[in-house]
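Of the protein chains in this complex, all but one are displayed in their positions.
For subunit A:
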Amino acid sequence: MGTLIIVWAAMDWYPLEGHWFPERVVENGSIDHLFYCILWLTGIVFIATGILLFWFLWKYDAAKNDQPVVFSHGSHYMEVMWSVVPAIILLFLAIYQMDAWAGARMRRPTLANGQPMPPIARVTGRQFEWRIQYPGADKKFDTPDDLYVTNLLHIPRDEEIVLEIESDDVLHSFFLPNFRVKQDVVPGMKQFIWFKPIKDGAYDIVCAELCGWGHYKMKGQITVQSRNDFDAWLQKTYDEQELSEFSLAEAE
């Protein structure tokens, strides 16, 4: 029994020793906040039930307990209490999180004129790479001035970013751990995700839905940079693309 207690106790404190959320680089911290709310609530319940359990086991051990057993078939009062109290807590949680969900999934950022904000780029999942397409100067996709890159997504800092995500073949999932963003990419569907990055740096794009044998290597990189650096990158990459297409055409 002693071992059980040690294992039990060790279980809850160990995670706090270092491995935890990856750094958050977006403005919206509501997911982290909710996670901690639930962690507190469940942590209390977990420890309380654990203590109760072990206390009962120790106290009512047949080898020591010479009291007659409590012959009881239950208590209506207790039942009502422990149904109603958790119900209130759960209902509170359910309502409390609705706003965060709506923010993440239903309220797409808008332009000053109230129009939905257009995507800065289109990301297409494909076995086993992320194809990224910028609309170019005319702000329209699938026109001759589009810019194509694979696996390298650049975005400007401190702006609301909207991305259009799609799939060419099977299911993938566009997962940005540092951005708290994840969305399955479904062939035949066009979806939008949005977030506001606040810190420069390069972070992983992970595929989080099994998409075949190469699933593990479907890695991309998302780079957050200042507006100026971003524009410069866009221009430079676009020039390179023109150049290579030009040389390609010449070679033929």
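Quick note on the criterion: a contact is a pair of C-beta atoms (placed from the backbone, for glycine too) under 8 Å apart; a residue touches a chain by one contact, two chains touch by 3 or more; residues count from 1.
Keep this in mind: contacts and distances are computed from a predicted model.
Taking the options "Cytochrome c oxidase subunit I", "Fe-Mo cluster-binding NifX family protein", "GMC family oxidoreductase" or "ABC transporter permease" in turn, only "Cytochrome c oxidase subunit I" matches the UniProt protein name of the chain that is not displayed.
Annotation for subunit A: contacts to the undisplayed chain at residues 1, 3-4, 7-8, 11, 14-15, 19-22, 30-31, 34-35, 38-39, 41-42, 45-46, 49-50, 52-53, 56-57, 60-62, 65, 67-75, 78-79, 82-83, 86-87, 90-91, 93-94, 97-98, 100-102, 104-106, 127, 168-171, 173, 175, 177-178, 180-189, 191, 203-204, 206-217, 219.
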